[in-house]
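Supplied in structure tokens, the structure appears directly below.
A single protein chain has been omitted from the complex, and every remaining protein chain is retained in its original position.
Now for chain A:
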């Protein structure tokens, strides 16, 4: 199980290593982690901390994309959740109440998306586009168009505080990933989600309740977005309806794609998506460290990401496979219908590979 996961995420680990190395070359102090006033500081910690919102989003997004869907609304849901949390806490409620209210709002948004997709059969990209556009408006209504600031220590701590010297957002995304990952893989949920994503008709006919499953993944995506929204709001001590989570849905989708998950649904790996999120954040960090004028940032990011995607393309993968096959390490070869392995076949394939 663990070995299979490692093999699955090997390309992402490799790429993350490369990008981190680039960071190190740009700034030799990159890997240095220091303790300062009971809080860990360092560029590496920054990557893990600043990457938290996208990492949180990518957990839910992975599940949605595994069902052959997509959720464009998560950025807007972040803004809604932040606005809800801020307005509840500024009205004097306990910060836990604010958190639950924000989570409730996120769940409601996810439910809305899920119902549009699963019950009304609207294409996911269109269904979630509605909330992507309207959601930011809802958030603005909640904050009355201003940045709603707060100073509640509980809420601030979720975005900017630490637990055991490690910034809270890092704990949050790791914990959420573990919970979702364990629930999905220890139950049959993962298999059923994958089956639904690959062939929904077959899945239904095999007795899978695809409708409830679809609503559930959008619900989870909404909850993930709500947590990300709380983190962002806590970090800046305020709910900014215009900018909180802006374009972040695209980074989340990108993280899932860099994680090697197909947009056509099916097989998925949350671990790989998280590595994707960290890769994106490391790229951001590298651009900052390079000291390039900010105007170049987006262009350089695009170039790096294109390079990452090309490395993962099926064509490159196939030539890597052929390279391995010809270098003597024999891939297991069997005839489609011969019950036993035949060594003659294995020899032939390596011969062919060499010529």
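Just so we're on the same page, a residue touches a chain if its C-beta (ideal position, glycine included) is under 8 Å from a C-beta of that chain, and two chains touch if they have at least 3 such contacts; residues count from 1.
Definition applied: contacts and distances are computed from a predicted model.
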| item | value |
| --- | --- |
| Hidden chain of the complex, named as in its UniProt record, picked from "LLM class flavin-dependent oxidoreductase", "Putative sugar ABC transporter, ATP-binding protein", "Rod shape-determining protein MreD" or "YibE/F family protein" | "Putative sugar ABC transporter, ATP-binding protein" |
| Listed residues A:208, A:223 or A:254, member touching the removed chain | A:208 |
| Candidate in contact with the missing chain, chosen from A:84, A:131 or A:192 | A:192 |
| Positions on chain A contacted by the hidden chain, ascending | 186-189, 191-192, 194-195, 198-199, 201-209, 266-267, 321, 331-339, 345, 348-349, 352, 355 |
